[in-house]
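Pasting a structure here, questions to come.
Take a look at chain A:
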Amino acid sequence: MSVIVDYYNYWVVVFLMMAGFYTVIAANNLVKKIVGLNIFQTSVFILYISMGKVSGGSAPIVAEGITTYSNPLPHVLILTAIVVGVATTAVGLALVVRIKRAYGTVEENEFKDKDDLI
Partner candidate 1 sequence: MVLAATCIAVLSVMALALARALQADTVYDRILGINMFGTKTAVLIALMGFLSERPDFLDIAIVYALINFIGMIAVLRFFEYTATSGR
Partner candidate 2 sequence: MILETISNILLIVGAFFALTGAYGLFKFPDFFTRVHAASVTDSIATILLFLGLILRTDFDLVAVKLVFVLVFVLLTSPTASHALAKSARHGGVATLAESNNKDNTDG
C-alpha cells in the first residue's frame, strides 16, 4: 500500500511519457507527432515538480507563519523550460508548414516516397 502512495505520481508520469512517446513513433501526421512531443515534455515537467514537493510544505514565497517550503530549484528549471519549450515547438511547427509547402503533404509515409523523386 505504501508503495502506491509513495510512487503513484511517478507512475502516472511514466504513463504520460509513454503516451507521448507512442504518438511520436506511431503517428504519421507531423502535427500530431509534435503534440506527442509536447505531452512527453509536460510529463518531464511534472516529474521534476513532483521531486521538488515536500509533504506539508508550501510554495517557496516567504510568508509569515510558514516554516517548510518546497524545493525552489526544480521550479526555476521548469519555468524557463516551458517558455523554451513553446519556442522550440514553434520552430517545429514552422518546419511542418515548410514541409507542407515543399511536398504538399504532412503525412510521413507520403513524403518519404516523394523524396526519391527529387
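How were these picked? Simply put, all candidates are chains of the complex that A comes from, given by their letters.
In the analysis below, a contact is a pair of C-beta atoms (placed from the backbone, for glycine too) under 8 Å apart; a residue touches a chain by one contact, two chains touch by 3 or more; residues count from 1.
Fair warning: this is a prediction, and the values are worked out from it, not measured in the lab.
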If you had to name the candidate from 1 or 2 that touches chain A in this complex, which would it be? 1
Mind pulling up the chain A residues that touch candidate 1 in the complex? 58-59, 61, 63, 66
